[in-house]
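Just one protein chain is left out here, and the rest sit where they should.
Now for subunit A:
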Amino acid sequence: MNAMPMLLMPWRTTVPGMRRIMLGILAALLAGAVYIAVHWHTPNASLGAAVTIGYGEFFVGMLLLSPFLLMAIDARQMRVPRMQRSIMAGLVFYGAVLVAAPSTVLGVVGVNVATVVAVATLGLMLGLSLGLLPRYFAVVMGLSPLLISLLRQYVALPDLSVPGLEIIWAIVAFLIVICRVCWWHHVRAADPYRGSFAKPMVLYTRGTTQVGWSGWSNWGRSYDVARQIRSQPQWMQPVAELRKSGPTYPRHSLRIALGGWLLPKTWGSICRQWFVVLVPLAAVIMLLKIAYGYRVLRVFIALEHSLTLGAWVWLGGFGGAGLSLVVVLLLHQRWSKTNAELPLLALLPGLGRGSVLIRHLLGASLGRVLGIQFVLTVVLVLTAFAKHVDSASLCILLLGQVAGSGFVAAFALAYVGGRSLPIGSVAAVAAACFTLIGFDNVCMPFFSAAPVVGMLPRIMLMAAWVVLIGALAWIGQRGWRGLQRRPHPFLPN
């Protein structure tokens, strides 16, 4: 076998940015592990260093090694000879090297090499499994502490707080076997990219680019709606509520035509979609109840009492701004395609003209999201009064909610008015919103009933919110002017 294809494999399966990020994470965690090994003078120092590097290996497995599967699928589909062997050899080789190198460094500074190798390999295999195994494996991984604590009441599980290397290697062996089985299955599947809950995460990351785990650099760009719909299981597909559509119901009709989050759905469809959220939530509550004996109602009451205003603001602010972002991206996508909904809407009779049409269109695009934002604001203000918070906190809260609503309103006007800004500006505004919401929590009573910072930082925070709202007002006003000038709003940007 020629060694060169094997050695070049990571360069062919990942983008340079991803390799740099991954190596950066590994180097930072190795530095942290060395620091722990050298400066911690406790019996757990070796284990702490091993777990730290194991965490880095987790990213190696997930981000660097799992995309090898994409290459294997391509090679199989294109019938490239001898490629499968090179890919598998590359996987084993880079896995071994990337475990051995940091383990050697840690061995030099006095950490038990056997422990480091075992924990690092476990981290690597967990990362690889997260990439290669079906998506629900991630849910199982997330709930595993709860499941283990529950099972412990009925089954005599080994004590993992003092892990024996045999147990770690047994888990590693188990993960290798199931990864191998999944690999075999996906490489031979007739349509491995077909959407289902059994589709592994790494196959999802190939949505917009030809390599794995780089999809986030393309967020917000025009995506294939059909492909996204096809990737959902049949029972999760939203069913449009058509009963109140037609020229008599222009707003409802426009929501149907814009689709996505704006699509009005039948009750059956809504119930099915909530089923996905409510059933796991009920399961988690039941597990909590079984494991800890809490009464469900008491859990909720305790939650309400224990949450400070800052926590409410965090929930409301993130939820509201996140929702705004969803609608902004949807409108960006609809107004950037020339062959999709815009020509249909432009030539559809019965939607009206001029200001009537604009009113209906803005109502259809913004009515629901702004309604939710309004309810969130009312809930937050009532909570603020109930918790007797100071006026500065209340002011920060209100500014955050205004910005969240202004975000969607400003960009909707910009897109519909033909004055769209680059997608990076959406990312910048969203990032500013989320960052300032984070700062809200610093300047507000988050962990305690009283504010933990002085007045000056809070004034600066308010000023930052005002600047952001001012920028949004400028974007919105610019869009509004464009909308007044446009002969009709269904022209692509």
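We adopt the following convention: a residue touches a chain if its C-beta (ideal position, glycine included) is under 8 Å from a C-beta of that chain, and two chains touch if they have at least 3 such contacts; residues count from 1.
We adopt the following convention: contacts and distances are computed from a predicted model.
Visitor: For the chain that's not shown, choose its UniProt protein name out of "Multiple sugar transport system permease protein", "Gonadoliberin III", "ABC transporter ATP-binding protein" or "Cation:proton antiporter".
Guide: Result for the unshown chain: "ABC transporter ATP-binding protein".
Visitor: Which residue among A:Arg12, A:Arg76 or A:His488 touches the omitted chain?
Guide: Looking across A:Arg12, A:Arg76 or A:His488, the contact with the absent chain belongs to A:His488.
Visitor: Would you mind spotting which of A:Gln84, A:Asn112, A:Ser245 or A:Ser425 touches the chain that isn't drawn?
Guide: A:Ser245
Visitor: Which of these, A:Val97, A:Ala190, A:Val277 or A:Leu347, touches the one chain of the complex that we don't see?
Guide: In the full complex, the listed residue that touches the missing chain is A:Leu347.
Visitor: Touching the hidden chain in the complete assembly: which of A:Met78, A:Val97, A:Ala226 or A:Leu456 does that?
Guide: A:Ala226
Visitor: In the whole complex, what residues of subunit A lie against the chain that is missing from view?
Guide: Missing-chain contacts on subunit A: residues 225-227, 229-230, 237-238, 240, 242, 245-247, 253, 256-257, 259-260, 263, 337-344, 346-353, 486-488, 490-492.
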